[in-house]
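Let me begin by handing over the structure; questions about it come next.
Note that one protein chain is taken out, while the other chains of the complex remain in position.
As written, the chain order gives the labels A and B, with residue 1 at the start of each chain.
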Amino acid sequence: MSLTADNWPIAAALLQFPAVKRDGTVVQDADAAEWLATFREVKDAGFDAVDLTDSWVRAGDLSSARLDELKAAFTEAGLTAPSLSAIRRSVIDAQHGDENLAYSHRTLEAAAQLGQTVVSFGLHQALTPAQKEALWFWTVPGHQDPDPAEHPEVWNAAVTRFRELGKHAEELGLLVSLEMYEDTYLGTGASSARLAEEIGLQNVGINADVGNLVRLHRPIEDYWDIFEAVLPWTNYWHVKGYQRDENAATGLYTSIPTAMESGLINYREVFKLALEHGFQGVIAAESYGGDGLSVSAANQAYLRRQVLPKRDGYALGVSNVTQRASRVS
Amino acid sequence: MSLTADNWPIAAALLQFPAVKRDGTVVQDADAAEWLATFREVKDAGFDAVDLTDSWVRAGDLSSARLDELKAAFTEAGLTAPSLSAIRRSVIDAQHGDENLAYSHRTLEAAAQLGQTVVSFGLHQALTPAQKEALWFWTVPGHQDPDPAEHPEVWNAAVTRFRELGKHAEELGLLVSLEMYEDTYLGTGASSARLAEEIGLQNVGINADVGNLVRLHRPIEDYWDIFEAVLPWTNYWHVKGYQRDENAATGLYTSIPTAMESGLINYREVFKLALEHGFQGVIAAESYGGDGLSVSAANQAYLRRQVLPKRDGYALGVSNVTQRASRVS
Partner (left out) sequence: MSLTADNWPIAAALLQFPAVKRDGTVVQDADAAEWLATFREVKDAGFDAVDLTDSWVRAGDLSSARLDELKAAFTEAGLTAPSLSAIRRSVIDAQHGDENLAYSHRTLEAAAQLGQTVVSFGLHQALTPAQKEALWFWTVPGHQDPDPAEHPEVWNAAVTRFRELGKHAEELGLLVSLEMYEDTYLGTGASSARLAEEIGLQNVGINADVGNLVRLHRPIEDYWDIFEAVLPWTNYWHVKGYQRDENAATGLYTSIPTAMESGLINYREVFKLALEHGFQGVIAAESYGGDGLSVSAANQAYLRRQVLPKRDGYALGVSNVTQRASRVS
């Protein structure tokens, strides 16, 4: 039975919820009541599912007892938590790669205990000071993965380490998804697809977060070409909207976070392509800037109203990777 | 009886539906089931009416039997098709003018067979290669009609040929509407009104597509002035929204497609002016970029909720041209 607009899992990302609250509360170490309050806010905003974005709480650094509390909290709020996104923890970070790899393994174990379906990793690294100063960090160049032709050992380390994580995830019944992000090996359609192919595991695919790419203040790859390359490998999906304007004659590049319905990417058409490639994975609705949770809720509503198939029984292609929207019981 | 929010015909433009599908299907030659699928998508998006935009299917190039199939398809989908928009088929194109004129006559005949109300023509010509390369074609200069003072013969050809089309349309019980577009004789309020006046037929008016003008990356005519000039002649209306920012000191010009409610043009006030000038014509909801069909649906909802008169019996002015929102039976 294929997923439809009514039951497709769409999780709220927690990008707007900081690790340290204004009153100094470190959310990681806070009482579970603190977590429950956030989950209730997510539920009230209109969600039935949440992405455990680790910029909020690092499940991988919680004890087993605390993980039970976390699970109890989102369950009590009426949410499921099908996905976990680990952010800026590149396993090929020159300085922190080993540490990030160990953290990623712990995160998989935590996700398994929480009964999750998919864990998303990426190759983007910590924001630079200049990026942190900017209104929007993506307007300032950040870390770049080295050219794989000149540094095959770095590319190979990415393949090897993601494969290692993938095998661990497989033992735990989890999918791994790799988030697209500019200037990394997951920064173009072709490179992302090649990485997934070289890893070569059924449970490791791509998180087609093309929103990360169309917001850049520089010439960009055609978004349709990117999706054609990565949707055959996509097993999880961060979706978000950006408006964009360009003018080659004046050198203008501008992009602004917006609801997906109003953005550059035609998600209506892109989802048709996704279904042709067999996509049946968890979706995480994001939005940067302003009241991202409310915009994420509007994004969910848009997907269910205008984009996702209304009725079961539609034509569905075959993906290169395993598709799973909820945990195998 | 005047039109109200409940029954004003608002047709979905088909700008987002290409003539050739990704799988290579030429929609013009496709089985009627292909057309039905598109019409169903338009209906599902929230529309009861569709504009037969000829960038999708050229009704004027279909046989009579195929036109019957087309009509059966939109009827089966639960749609009416009050309008047809012929795009980039200028009858004064130096190279293709004769061909475009012949095509326009065929299009009128097709529209009559389909039971339509209004056919929209324009003077914009094919996009240049540089326009096709751009993210948004309107950021790059395109074709310009020659100065009518220096080339009165070109202006006169426009008048004569549109008059010829108008007379043909009159015989067929159709209205003709002329779409505003920059750098053509329909590119300013004054020139558009003058063209309509010189044509001098009750059934030939203006398609007040001012969205085409407010998106330009250069100084623009005040939109209110444009509407004051053309609304007395308006008999059909492509509506769409753009946000816009300018800064003379820095040379900034930017414009981004958006839902009409959020855009630069105050459609609430502009429609009051339209009613003062007796407008009672078909509206076509458009939107460029991204999921234009969903944004067009939001545009329709906005018009019905906030802009169009809720109750019959409002004051209505007298138009310079015939107003008709549905076919005279």
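Definition applied: a residue touches a chain if its C-beta (ideal position, glycine included) is under 8 Å from a C-beta of that chain, and two chains touch if they have at least 3 such contacts.
The structure presented is a predicted model; accordingly, all values stated were derived computationally and were not measured.
**Student:** Going by the contact rule already stated, which one of B:Met180, B:Leu216 or B:Ile256 would touch the omitted chain in the full complex?
**Tutor:** B:Ile256
**Student:** Using the definition of touch stated at the top, determine which of A:Ala5, A:Ile87, A:Leu252 or A:Leu316 touches the missing chain.
**Tutor:** Spelled out, the listed residue whose C-beta touches the missing chain is A:Leu252.
**Student:** Which residue from A:Ala19, A:Ala72 or A:Ala134 sits in contact with the chain not drawn here?
**Tutor:** A:Ala134
**Student:** With the missing chain put back, which residues of subunit B would touch it? List them for me.
**Tutor:** Given the touch definition above, subunit B has residues 241, 243-250, 252, 254, 256, 258, 260-269, 273, 302, 306-307, 310 touching the missing chain.
**Student:** Could I get the residues of subunit A that touch the absent chain, sorted low to high?
**Tutor:** 16, 22, 44-45, 134-136, 139-140, 217, 243, 251-259, 262, 289-295, 297-298
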